[in-house]
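Single-structure report; data block below.
Only a single protein chain was left out; the remaining protein chains are all shown in position.
Residue numbering begins at 1 within each chain, and the chains themselves are lettered A and B in the order written.
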Amino acid sequence: MITTPAPVRARGAATFARRLLVARELGIALALALLVAVTTIRNPRFLSAQSIKDLLLGATILAILATGQAIVVITRNVDLSVGSVLGVTAFATGVLFKDHPGTPIVLALLAGIGIGALAGAVNGGLIAAAQVPALVVTLGTLYVFRGLDYTWATGRQVNAADMPHGFLSLGTRTILGVPVLALFAVAVLLIAGFVLRSYRSGRELYAIGSDPDAARLSGIPVGRRVFAAFVASGALAGLAGVLHAARFGTVDANAGLGSELNVVAAVVVGGVAIFGGSGSVYGAALGAALLTTIGSALPVLGIDPFWQRAAVGALILAAIGLDRVLAVRTARRLRGGRARDA
Amino acid sequence: MRESARRPLWTVLWSWDALVIVALVLVIAVGTSTIDGVGTPRFYRFVVLEAIPIALIALPLTLVIITGEIDLSVASTVGLTCCVLGQLWHAGVTSLPLLVVLSLLLGAVLGALNGVFVTVFGLPSLAVTIGTLAFYRGLAYVVLGDRAVADYPVSWTRRMISPIPHTTIPWFVFVVGALALVFGILLYATPVGRALYAIGNNDVAAGFSGIAVLRTKFWLFVATGACSALAGVFWTFRFASARADNATGLELSVIAAVLLGGVSIFGGRGGLVGVLAAVALLGVLRNALQLADVPANDLTIVTGSLLILSVVGPNLARQARDRLRRRRPIPALERTQ
Partner (left out) sequence: MKVSARVAGTAVLAALTLALTSCADDSTGGGTPTGTNGGGSSSAAAGTIKSGLKIAFLPKQVNNPYFDTSDNKGGKVAVGEFGGSYTETGPSEASPSAQVSYINTLSQQGTDVIVVSANDKDAICGALTEAKSQGAKIVTYDSDTKPECRDLFINQASTEGIAKSQIKLISDAVGPAGGEIAILSATANATNQNAWIAAMKTELQKPEYAKLKLVATVYGDDQDEKSFQEAQGLLQAHPNLKGIISPTTVGVAAAARYLSGSAYKGKVALTGLGTPNQMRQYVKDGTCQAFALWNPADLGYLAAYAGGALASGLITGKEGDTFTAGKLGKFTVGANGEVLLGDPFTFDKSNIDQFDF
């Protein structure tokens, strides 16, 4: 009799936590829907086929980057070098097609992912082996990779005219109205979400983010998992680079410059706690969609587009605050359950 | 605390600070003898001019990082201060002292906002300052848009960068020196300074031992904001131009200098001597390499590599040393990043 309430309360707290997570992502989806609705009322052209296509295309690359970043942030790290990795792979793709016009697209995709994975391995290796904080290492590799990109490119630019038509059409073709590029993002999202939820190595990432010492003590190979997380983030950044080349056609060494902030913003707004241990890739992708839509909606709503940057910053702050409130409430709930157990 | 009184001299000489100073001297020596133009009075003038904003921000940021926090929004504070300064000037505020005071106040307010988020709401400083980095920069664009304000009186511009008589070094370096003295005394010779290290090592324990952790951190953020605003004032008048994108990316140079100067990103370790030497080192290195016609891209690679080396090196050295002593290396306690 005395013991029965405890499991119920513990289970209740766990369901509450899970419900919170879902609520968080639902909240973003709701905000997105609201924004689209308000903007469409103001200008019905906002929901035209061309406009939706543009929105989806714009969100795709950010969503792929955000997925990779979410994996890293869940482990209580951060990867600031994704913009530079995107730049390198985008330019590499351009050069590959320019010098070897007959290259199959699949090969280009694999090459991009490979280069990205290599960059991620460098990051992951330094962080896991030397046990240095990810912020500093990826800050350094942000510089180094971008510098290597510039040195390789030396002011060159690959024009859209140099790329094979089939590859460029990837950037504009649609299947049933959905752009092909967006399908890439959906596929990446589903795979990542599935691995994180249903595979032990995926769940372990959450454990590492919640408490790395406890994770290590309970036998999780923290170093290996963190390494894998960074390789994944790098590989996805590489994929994003190839898709960037397909979408924009013209690539130079500046591709992806400064995009780190947007990626981190998308992840944070999407409910992935910067402190690690919670959140999902779906939330991160939703965050990416929300940020992209804001960028497109502001001019339509007649708001000075200069407010966009400030809006992104305010959103990040609001998202972090909200996460904190939710985390405190969850902790209180869990504590309340356990206290009664004793 | 007691141990540093009895530290043998060789540990002082082998300390990170000393290493950075040695590196600085080496770079100057090698550069002066091999690269044309290094070591001339004009060279130092340009090095100092570029180093002043970085030094101004690195001083309080060192203290912030020692307590285990971080502030990435400093460059955006500089930018916003520049824009507000420009806007005030256009609105008719023509008194230079008043403009400076208002800018410093603005910086203090911006820093206080960071401080409130971190101390009152308990949010992680990395995330908060990423948010305020975007927010303040965004506000800068809202204030000034795409325009630039550049019609300041030439006398102001000239006064800001004019040299100390009989030398080529800008007089503003005295301001930096005075601030360094203030922060140095605070850090090394007051209980507050010792408290910063305690907070950085374990803020819960520090709190229980009577240190006002939250209040200290709050005021550090305010100080960082105010110093960033001062750097903004210098920047505006040095370039005679206030734009919304002023100082974009400056935070990376500042953090690179602080970390290279031996301050641990985990908190609890490091000092101002190494940081100032690192600021000088990075400045001299960058200018010397530019004089040697090393392209901008290679400079980027060098900065990034130095940053990585400055953290990987000590960690690997420590691991190697521990392994040599046959002690199992204890993984570094993860802190908030």
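Following the convention adopted for this analysis, a residue touches a chain if its C-beta (ideal position, glycine included) is under 8 Å from a C-beta of that chain, and two chains touch if they have at least 3 such contacts.
Just so it is clear, the structure is predicted and the values come from calculations on it, not from any experiment.
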| task | Return the single residue from A:Arg19, A:His100, A:Arg156 or A:Arg335 that touches the missing chain. | result | A:Arg156
| said: Using the touch definition from the top, which of B:Leu61, B:Cys83, B:Leu252 or B:Leu276 touches the missing chain? | reply: B:Leu276
| request: Provide the residue numbers of subunit B that touch the chain removed from this figure. | output: 1-2, 4-5, 7, 12, 15, 17-18, 21, 24-25, 28, 36-37, 39-46, 50, 145-148, 150-151, 157, 161, 163-164, 166-169, 184, 188-189, 235, 238-241, 243, 245-248, 271-273, 276-277, 287, 290-291, 293, 295-297, 300
| field | Positions on subunit A contacted by the hidden chain, ascending | value | 43, 45-46, 49-51, 54, 58, 150, 153, 155-157, 159-161, 171-172, 248-255, 257, 295-296, 299-300, 305
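One rule holds in what follows: only the chains that are shown with their structure count from here on.
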| remark: Per the C-alpha means, the centres of subunit A and subunit B lie apart by a whole-Å value of 30
| Residue ranges of subunit B touching subunit A (in the complex, touch as defined) | 70, 117, 121-124, 126-128, 130-139, 141-142, 145, 252, 255-256, 259, 265-266, 295-308, 311-312, 315-316, 319, 331-334, 336-337
| request: Under the touch definition given earlier, write down the residues of subunit A that touch subunit B in their complex. | output: 76-78, 126, 130-137, 139-148, 150-151, 212-213, 216, 261, 264-265, 268, 274-275, 304, 306-314, 316-317, 320-321, 324
